[in-house]
Each structure stands twice: as structure tokens, then as C-alpha cells.
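Only one protein chain is missing from this complex, and each of the others stays in its spot.
Coming up: chain A.
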Amino acid sequence: MPDGAMPVLEVRGLKTVFHTRGGSVHAVNDVSFHLMPGELLGVVGESGSGKSVTMMSLIGLLPSPPADVQSGQVLLGGQDLLKATPEELRKVRGARIGFVFQDPMTSLNPVFTVGSQIMAPLRKHMGLSKAQAEARAVELLELVGIPDARRRLKSYPHQFSGGMRQRVMIAIALACDPEVLIADEPTTALDVTIQAQILELVKELRQKLGMAIVWITHDLGVVAEIADRVMVMYGGQVVEQAPVKELFRNPRHPYTRALLKTIPKLGGQRGERLQVIEGQPPILGFPPTACPFRARCAHAFARCEAENPARRPVDGLPLSQGHDVACHWSPEGAEDPSQEAAHA
């Protein structure tokens, strides 16, 4: 990635709150990240950490009410999507940002043919005629590896297997050649061999098309395999962000460290217990005033209760290559809180 290149997508200080009958849920708190052209950003974090809500906030996909994207900026090529009119947003959705969702079994409309579902965005955004859209749809299905594409256009979603449906979803998301593809756990609902195939497909498509990708997953193994950079989320916040090798080599946040320990190691001792992270995920009923991870953190000290840690650079490298963490503690023998306090 060339130095000084502009990010395709830059998110600053994003905050999303759900106003529900049971009170507010502060699902996304001050999330900032960027995405360079052609880059693959892996987003990891346990269930409920705000990964999906963050990504859906970007392009206004959350139902409002209850969702309320309170503040922040989402810059796509200089345009702030949070200030865009609904009409402008629709021109971005599907055309410049493609979305692939977790469950391919339910993400396609059961009563329309696969062809018509691929052709809809093509006709809408690119103004193609029916014949042109059809030709492009065949091309897309071939691109995502669906054999006998022309005939399959007339099939309905239920006539496809789960893996094939996810391929169709990817074809739809890529239909208008978006600059950014957001894939929200695209392989979680698939079985392992199909997961591997979809991963291969995405790697291949990335080579061919060169779009930037945000890949949400629970699976650090997947991240290690395909991501350039990783963003770790916890309790609606970004707790650590680093290039993938750096993150695996030098995890700084106690949550990231715990997460890395939960990966079962190939060739590890049999009967060795898989590490789990003890405790409950945080309740997001209030805006955070303390570190969300403190209750489960082995290194927590007084300051973690008093102050929600801001993200701070670890290595002083520029934005696109740097490593940052949101934690008061640091692994370099700083387990003595007094020393840490002095350091701050």
C-alpha cells in the first residue's frame, strides 16, 4: 500500500444508541477506523460487541427508531454519509458499498429468482437495460463460481445450497463494482469446507477486483489467513487495532490476549483445556465512563474504574500501519498500578 494514500473509507467518532422500551443500549461508542484502498480489515470481537451495528450504522441500514446514530463522521471519498440525504445514501448502498450478511439462507428473497435479485441493483444504479443487466448477472455468477450461470438466473434461492446462496449474495454485493465490501460474518452459517471455499473466493475476487473489504468474524483463524489489518472490538468500542502480524505477535490489550488464547492450537496437547474468557459481556445501558473490560480483566486497577481508556499508539507508526490500543495497562512489567499512574 503506497504511503500517503487516502483511505477509501474513514469513520470518526461513531456513536450509535438504541432507544428501546427497556432503556437505552449504547451499542457503538466512539468508534473510529479507516480502510485503505484494496485493504482487508478484519473486525473481531465477541457477540454483542457492536460489530454489526457499527457497519450498519455506516450506511443507515439500522431501523430508526430504535436506532439513533448520534454522532460521528463516515467519510466515503470525502462525502460524509451521516449527513447524506436518504436518496444520496441509497446511491451509495449497493453501488459504492456492498454488504454481505451472515445468513445466506434468509438473506435472499424467496419469491424472486436469483437473476432478478442480482439485476435489481444493476438496473437501479447502473441504468442497464434488461438485456445488459442479464448479461452482467451471468458474468457475476460466473465470477463467484456458480456453474451453468445463464440457466441458474431463473432459479429461486431455495434451489441453491447455503454455500451457493452466499456466492449469490456476494455477486449481488459486487454487482455494481463497489469500492468497499462489508462482509458481516459471511461464513459463520456455513459448514467448514464451504467456509474455506468462500474464503478462497473472496481472496480471489480481491485480487481480480481490488476493492477494499471489511470482514467481520468471530474466527481469529480466518483473520490470520486473509486480513491485512485487524480491529478488535469490545463493548461497543475499538480496544485494539494493528496490522495482522503485529497483532498476533504483540497483542497489547488483555482482551485481545485472552482472545488469542481461545484459539485451539493444532498439535496442541490433547485434553488441554481450551481457554475461555471468564465473566459476562458488559451491559451497555449507559455511556461508558470506565473501561468496559475491567470486570473480566486480570490486570484491572483503580484507574480502569475511573476512566475509560482512550486509544493510544503503541509504536508511533502512521495511521495505516500503526498499532494502537485502548488500555491503561501495558504488558511491559507495568502491572504495578502506582507505576502506571506515574507513567500517565
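Quick notes on this structure:
Keep this in mind: a contact is a pair of C-beta atoms (placed from the backbone, for glycine too) under 8 Å apart; a residue touches a chain by one contact, two chains touch by 3 or more; residues count from 1.
Simple rule for what comes next: contacts and distances are computed from a predicted model.
The UniProt record for the undisplayed chain lists the protein name "ABC transporter permease", from the options "Quinol oxidase subunit 4", "ABC transporter permease", "Ferredoxin" or "NADH-quinone oxidoreductase subunit H". When the missing chain is restored to the complex, the residue among A:S107, A:Q241, A:T256 or A:N308 that touches it is A:S107.
Only one residue in the set A:G50, A:G72, A:P121 or A:P251 touches the chain that does not appear here, and it is A:P121.
Only one residue from A:H158, A:K245, A:K261 or A:R312 touches the chain missing from this view: A:H158. Among A:F18, A:F33 or A:F99, only A:F99 touches the chain left out of the display.
Where chain A meets the omitted chain, the residues involved are 59, 61, 90-95, 98-99, 101, 103, 106-112, 120-121, 124-125, 156, 158, 169, 172-173, 175.
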